[in-house]
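For this depiction, one protein chain was excluded, whereas all remaining protein chains were kept in their positions.
Chain nomenclature is as follows: A and B, assigned in order of appearance, with residue numbering initiated at 1 for each chain independently.
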Amino acid sequence: MIDFIARRLVAIIPVLAVVAIFVFLMLRLTPGDPAAVIAGDNATSDQIDLIRAKLGLDLPIWQQFIIWIGDILRGNLGESFFFKKTVVELIAQRLQPTLALSICTLIIAVATAVPLGVLAAYRHGSLLDRVVMGFSVMGFSLPTFVIGYCLIYVFAIDLDWLPVQGYTRIEVDFWGFISHIILPSITLGIIYVALIARITRASVLEVLNEDYIRTARAKGLSNRVVLMRHALRNAAVPILTVIGIGVALLIGGAVVTETVYGLPGLGRLTVEAVLSRDFPTIQAVILMFSVVYVVINLLIDISYTLFDPRIRY
Amino acid sequence: MNSTAMKRRTFGILSTGALMAAAGTTRAADKKVLRFVQNGNMSILDPIWTTAYVTRTHGYFIYDTLFAMDANNAIKPQMVDKYEVSPDRTQWTFTLRDGLEWHDGKPVTSADCIPSIKRWGARDAMGLKLMEFVKDFKVVNDKTFTMILKEPYGLVLESLGKPSSNVPFMMPERIAKTDPFKQIDSQIGSGPFIYVNAESKPGEKHVYVKNTKYKPRNEPPSGLSGGKVVKMDRVEIIEMPDPQQQVNAILAGEIDLIEQPPHDLLPIMKADKGMQLVDWNPLGQQFIYRFNHTQPPFNNPKIRRAALLAVRQEDYLKATVGEPQFYKVSSAAFISGTPNAFEAPDGFLVKPNYEKARALLKEAGYDGSPVVLMQSTTLPVLTNTAPVTKAALEQVGFKVDMQTMDWQTLVSRRTKKDPPSQGGWNIFHTFTVAADILNPISNTYMVAQGEKSWFGWPTDPEMEKLRDAYSKEVDPAKAKELAHAVQNRAIETAQYGWIGQWYGPGAARKNVTGWIKAPVPVMWNIEKA
Partner (left out) sequence: MIEETVDSAAIASASTKRKSLWLLAIRNPAVIFGGTILLLMVAIAIFAPYLGTIDPTRIDPAMRNKKPGTEITLRLDDGSTVKRTAYMGTDTLGRDVYSRVLYGTRVSLIVGIAVAALSLAFGLIIGMVSGYIRWLDGFVMRIMDGLMAIPGIMLAIALVSIWRSGLITVIFAIVVPEVPRVVRLVRSIVLTVREEPYVEGAISVGTPTWTLMMRHILPNTIAPLIVQGTFTAAAAIITEAILSFLGIGIPPETPSWGNIMSEGRTLFRIFPHNILYPGIFLALAVLAINVMGDGLRDTLDPKMSKKV
């Protein structure tokens, strides 16, 4: 087990190296010039050249890359071109909304989707099953921002139950926090409910057809016990996998949801940074997301062994 | 600087903020907190380093200026108590008001103002021009200093009282000595508000508290001049990029003011009883049509003129602004309704003349190669300008290759002097705050010094002669004639196009009063009932 984790940790290094090189090259080939953005509308070309030199953007690409990698290896992610702040500070400030959105979305999604999926599987072929499956296909088919606007229109504007946009930090006002995070989480959650409900249904269905479940039933165990003790436990692996895939989607979905709801999170930081060509910030944020993605997948791999005794490393 | 005093001050600011947060002052219902949404996010806090309007507005919160423009576009002393000009008009002596103090408690002195002017003079177009005339500065005493000119200059006060980007804000000596091409690292001014760094989170909000030690002038406020009396304890700039969200939030009472909502959303707010529209910027904005003078076909003045002869301002204004009450059609380059405004008799840019345009194009031998027109899609008010230009150009026989990009790509690409086929460009559009272009010197689009000019790099010695004459002219009547001559010259060579003035009112909750009419949204004098 420890050997397995160690091997997996070592395997992360080349993945991150690929991400770093790819992101760096991608940005430096961009036509956008941060110096021109900084200088603003009335600056002349000479002034922009001066700013470019001060930012170190006049050096050859390979030199910029060596400087950047060197800094990262020393734990320095750099300073934003715009905000007079280090990238680490910026990320720290923007972390909470994204984290809150992701966690609430996952909670909502898992809490609704797993029971729905199990029920649908259990009543395979029934009306309920069809409704759940129909909903899950719908959930995939609606773009997040359309859902978002519809929810805002109904719950924030028409019914006036919830605030339209914005974010209250959890430490400032807990109920304010809840009222601001609930609509975005539902918006983003719909696609995950769809995803997780489907996979839960499929996995439980498969397990229900296995011999040992039939045996368990034959032994006279109640349906509920069979469902909970055997079926769900064995269906846990694919469900976990899909949550792992979901985290990647979640990060992407956060970009759109944060834009729709005006949440000052990492997704919006990325879009702002891309649009203003704030290279150090984009590099750091994408690298960070990749680390998160890789680590979560590692954790899920490890947790397989806990749920499925057949998997051994 | 005394670092202990500095620390105590920071601690003071911190604890004020903490107290307010503890008191639970998060709802806009609070009468002493004003929540304001600007047009665009503010990521840079140095109003000299960038010309971004959001940063300029931030500057007016925390800094003060030596002079300021009043409601009638006249320049009035602000930090300056009195000033004297020597009879030969080469020595300007300024004396500061009593009781001016930096946010860290130290007094404002001549030693602070001189490097502040110099740093601004290294970046701003009008500042650069002023510095060409300045021979030296001399400190007379702590509160008095003299600016010595090489020869008389007509725009000394207009420069020091420049209302919009870049504004010559006064900063403490240590900060003012920062390299003009590097960003400053702390926000200490002597203005009516104090920036609370610890509570500000770029991308979420910027927090300002009232500077209780600020001594306003005794006169009532007028434009950007007069007494800056702060009536709120705290102002927060909320960052909210989506205009639809801004409107929803103000209708729900979550914010108090929006700088400039898109025109199409104004009817919603007009219809709401809790809302008012405030025309805080009576001078408005102007759209700009810019050619690249270094690349064919627009290195030929006849072809430039043919393109501008196809322009009908109203088409642009209808497509971008919509309601006629929010726009003005005018062939005056220096803003209709201001001293240097002249309507062109032939209705230049107002009435198109397609036949003449086609004839000119033929005469100039346009070879039919496509013109690269850059369209930005990220600024709503600009998105619709390029398609109108495309239609107009095609009307008179141009071939147009309209290329779409986000605004940041456009501002990067417009710096490229390469041929359009190799990453360069032919035409783009932008807009400017009218207050920035009221005379031939502050109007950067009129500069015709080749490489040193604004993007498009026009070269025209005749134009430069006229502008130079204007800058040295001290008689207002003669200066006005010269401004007229500058506009005529720009029309003659079709240097660039001014394609319509427009106004964007702000939106405010009904309980908010006292929003001052000025080219910049300023938050002093505002009250909440």
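Some notes on this structure:
Going forward, contacts are C-beta pairs under 8 Å (C-beta built on N, C-alpha and C of every residue); 3 or more make two chains touch, one makes a residue touch a chain.
What you see is a predicted model, and the numbers here were worked out from it, not measured in a lab.
Set against the missing chain, the residues A:Val18, A:Leu59 or A:Val131 yield one that touches it, A:Val18. The chain not shown here is touched by just one of B:Lys118, B:Lys318 or B:Lys472, and that residue is B:Lys318. Looking at A:Ala111, A:Ile157, A:Val225 or A:Leu299, the residue that reaches the missing chain in the full complex is A:Ile157. Of B:Thr51, B:Ser186, B:Asn248 or B:Asn340, it is B:Asn248 that touches the chain left out of the display.
What subunit A contributes to its contact with the hidden chain is residues 14-19, 22-23, 26-27, 29-32, 137-138, 140-146, 149, 153, 157, 195, 198-199, 202-203, 206, 238, 242, 245, 248-249, 251-253, 255-256, 259, 270-271, 274-275, 282, 285-286, 289-290, 293-294. The omitted chain makes contact with subunit B at the following residues, 242-244, 247-248, 262, 264-265, 267-268, 315, 318-319, 322, 375, 377-378, 380, 383-384, 387-388, 391, 402-406, 409.
By definition in this document, only the chains that are shown with their structure count from here on.
If you average the CA atoms of subunit A and of subunit B, the two centres end up 40 Å from each other. Subunit A meets subunit B in the complex at residues 31-33, 36-48, 50-51, 54, 80, 82-85, 90, 93-94, 152, 156-157, 160, 163-168, 172-173, 176, 259-262, 264, 268-269, 272, 275-278. Across the interface of their complex, subunit A is touched by residues 21, 24, 26, 41, 43-46, 49-52, 123-125, 165-166, 179, 181-185, 201-204, 238-242, 245, 248-249, 251-252, 254, 378, 406-409, 411-415, 417, 423, 430, 432, 436, 444, 451-455, 457 of subunit B.
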